[in-house]
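What you see is the complex with one protein chain gone and the rest in place.
So, subunit A:
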Amino acid sequence: MMLPVLLRPCLRCPSSSVLFTRCMRTHTLHSEAEPLLRRRLPLRFQTQTRGRKSRSQEEQWRSRNRTVLTYIAAAGVGMIGLSYAAVPLYRLYCQATGLGGTAVAGHDASLVETMKPVKERVIKVTFNADTHASMQWNFRPQQAEIYLVPGETALAFYRAKNPTDKPIIGISTYNVVPFEAGQYFNKIQCFCFEEQRLNPHEEVDMPVFFYIDPEFAEDPRMARVDTITLSYTFFEAKGEPLPLPGYSYN
């Protein structure tokens, strides 16, 4: 198809010099051929250009898909990692905000030595004693209340009497109300969580040595708390030791 196009201008000018004509011919050929080529071969050209466009488009789409897929994969891996990290993060959050009555971090034994009593904040601690229905001890506090300040160690007494004719082993647990104040209530020594044996008709004094953390005075949630109630409950021990509390937070 190209040949007759090229031959026509050749036939038109046969007398001119060889080189010039050849040059001219090639020039004119090219210049004349191009529009003709463009006009003559429109379909082929168009399909070629369409093919090139679609190819680049496809490549574009493919690269975009790849980036989107990598982003989604990264998000998925991030979610899985977050779900693993959530456990210690939640524990830290609970400790920081004191939700769920968790122990405040930083409670150590050396605090007793260095803490300063907050004299402005007087707190009344009331004492309550309970026994389980089947427990035959007479268990009661020896003082109904004590006034103290955070940062000061205090001593309180309970009395227990075994009125029966056989020895009874008891074990106790305690509770502090309000619950949020319970995290500031630290017992240095008491009589709970260990078996205590009382012989028949025996009466003993049971001391509780405790203090309230000085940080109690700085907690805004404790600003209205003026009374803390310490309540002990005695159960009869069946021989197995009561497991110490604090399985996940201590």
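Going forward, contacts are C-beta pairs under 8 Å (C-beta built on N, C-alpha and C of every residue); 3 or more make two chains touch, one makes a residue touch a chain; residues count from 1.
One rule holds in what follows: contacts and distances are computed from a predicted model.
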Legend entry - Chain excluded from display, named as in UniProt, from "Geranylgeranyl diphosphate reductase, chloroplastic", "GPI transamidase subunit PIG-U", "SWR1-complex protein 4" or "Cytochrome c oxidase assembly protein COX19": "Cytochrome c oxidase assembly protein COX19"
Legend entry - Residue among A:F139, A:F191 or A:F234 that touches the chain left out of view: A:F191
Inset, instruction - Could you tell which one of A:S63, A:Q143 or A:T164 touches the chain left off the display? - result: A:Q143
Inset, instruction - Could you tell me which of A:G78, A:P163 or A:P207 touches the chain that is not displayed? - result: A:P207
Legend entry - Selected residue (touches chain absent from view) among A:I72, A:A85 or A:V112: A:V112
Legend entry - Touch residues of subunit A, complete complex, unshown partner: 99-103, 109, 112-117, 142-149, 152-155, 157, 173-177, 179-180, 182-183, 186-194, 196-199, 202, 204-207, 209, 211, 244-246, 249-250
